[in-house]
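Shown here is a partial selection of chains from the complex, left in place.
Labels A and B are assigned to the chains in the order they are written; within every chain, residues are numbered from 1.
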Amino acid sequence: MPIPAPNLFPPFNILRLSHTELRVTDLAWSRGYYVDTLGLQVTHEDTHSLYLRAMEERGHHCLILRKADVPSVGVLGFKVWAEEDLNRAEHWFHAKGLPVHWIERPFMGRVLATRDPWGVPLEFYASMDRLPPIHQQYNLYRGVKPLRIDHFNLFSSNVDAAVEFYGEMGFRVTEYTADEETGRTWAAWMHRKGGVHDIAFTNGTGPRLHHTAFWVPTPLNIIDLLDLMATTGYLDNIERGPGRHGISNAFFLYIRDRDGHRTEIYCSDYQTCDPDLEPIRWDLKDPQRQTLWGAPAPRSWFELGSVFDGAALLDSDLKAQPIIAP
Amino acid sequence: MPIPAPNLFPPFNILRLSHTELRVTDLAWSRGYYVDTLGLQVTHEDTHSLYLRAMEERGHHCLILRKADVPSVGVLGFKVWAEEDLNRAEHWFHAKGLPVHWIERPFMGRVLATRDPWGVPLEFYASMDRLPPIHQQYNLYRGVKPLRIDHFNLFSSNVDAAVEFYGEMGFRVTEYTADEETGRTWAAWMHRKGGVHDIAFTNGTGPRLHHTAFWVPTPLNIIDLLDLMATTGYLDNIERGPGRHGISNAFFLYIRDRDGHRTEIYCSDYQTCDPDLEPIRWDLKDPQRQTLWGAPAPRSWFELGSVFDGAALLDSDLKAQPIIAP
């Protein structure tokens, strides 16, 4: 199916992705990984959870780590422009026959909880506790010097349908991968905040979270992280990279925590805020699509993901395959 | 005066700054400077003008160099979200008693020409010719590898009034400099597109253009440009830097062409799209305001600027002085 035209006047105004909650089985291990190694800053800590923010963020958190018996993803959070957008969102999801609840969440104002048609738990809010800036407290920078959360990437059993649903909400496609044979969309990158994506969908058994990405200053910070992880016991957590994506043109690294949650370290994509930005089309079999320099991704990268709490899995009926490393 | 609250629902939707027109006295010299040395790409060239874009831009131009007998600035251009925003802009400027004209401009759709209350020539448009992406044609990258136009900075005879006027249009203050004694605003940085600024105002004889800024990938590209300029005859065009700004946290370099037009090479400021982003206040006498590392700017940087075509100059009555290098 062709990529639908962007909805430039969506029913409610989503500003940007905001945060995710990962359920992890060993909070102390996760602290060593996300805080001491990646360099996220702790903004709240108790016996069963950790709230983290990146260096240039002033909202209270972009990542919640919550102790659980089994790894999963609790929610994907989005910030809307204004309080009235929450009410508009409530009506829109309700009209779609999707569940809507107003819930209480620490450090946040009104929170609208809902799910997309495939069961992905979503939450929307307009206000979250604001913290003082720390981006010029250079003694706090550690690890990969994460500056901000950048995007989510999800496995989807029907990327065309996901693009249509999220497109209606105002997410605009910047790049996409088409399967030549069936004409269907194999993957798509969609944004609200003016980068290549706030959310992306990749064909596969879904819904599952493929990864959460953090923006870092330069490729050298990614090299620093690799050196650090490789010599502090995290060698096996390095999955793919470093490299330059064909899609998005970003410099990247993929790592996976002990619960299998994948993080992308990401920098240097491009500005996309023009409403008339033309999506870039890639063929699924283009070897430079994944990595501009030609190296294919490993099988794990195409197959493994994190389940969402309460969402049933569905296989995709699109069986087209990308190039996978042997 | 205190910084006014942001106008989150402005009368028309300005997406971002878009382009400027510089009147230059020697087009061949300017080509050597902006194209061969800085690395902007020529998109149109004739005997009296050059149209340029940066590497990740798809709009036809972000900089017009036009042959003239005397250097000046022709216009500051802004892209709006949709065609109807142009009509709304027309009404708003007209209601303010400001001149409005629909003009013809090559490579652009409908263009609304107007001036701000101090005579700065502005133009707004929704559509400009779109060009194929070149951000992955790495053989075209040259000089400082400019990725996109980032912002304008203007001398203003009344920064408080400028902040109010542009604030009404929806520009939101991210950082500002206050004069402790008078309580007045000495400088302010205001954005639409989610960085520290699309436009800034600095106290001084105005209106004049202080500089136009381009975003580059990393500080190393700025070091490369310095090495190149210093050894290809452009030593005297280096004015200030490199350094880290206190305000904006950006890494910067200022250079001036032979007509006195100043360019800032700029990278690594931060994301500001949250509507509840709290402006950061700096004291005029804070030595880290200009440069986080303490080095004051030279006198030329505070005094020299480019006049706008057709705008009369007015001195500022705010006489407070920043720290100037001896």
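In the analysis below, a residue touches a chain if its C-beta (ideal position, glycine included) is under 8 Å from a C-beta of that chain, and two chains touch if they have at least 3 such contacts.
Just so it is clear, the structure is predicted and the values come from calculations on it, not from any experiment.
Colleague: Note that 2 identical chains are shown, then give how many the whole complex contains.
Modeller: 4
Assume only the chains that are shown with their structure count from here on.
Colleague: Fitting on CA atoms only, what is the rotation between the copies chain A and chain B? Please report it in degrees, nearest 5.
Modeller: 180
Colleague: Starting from the mean Cα coordinates of chain A and chain B, work out the distance between those two points in Å.
Modeller: 33
Colleague: Under the stated contact criterion, what part of chain B meets chain A in this complex?
Modeller: These residues of chain B touch chain A: 8, 15-16, 56, 58-59, 79, 81-82, 127, 130, 133, 135-136, 147-148, 193-194, 217-218, 220, 246, 249, 268, 270-271, 273-278, 280, 292.
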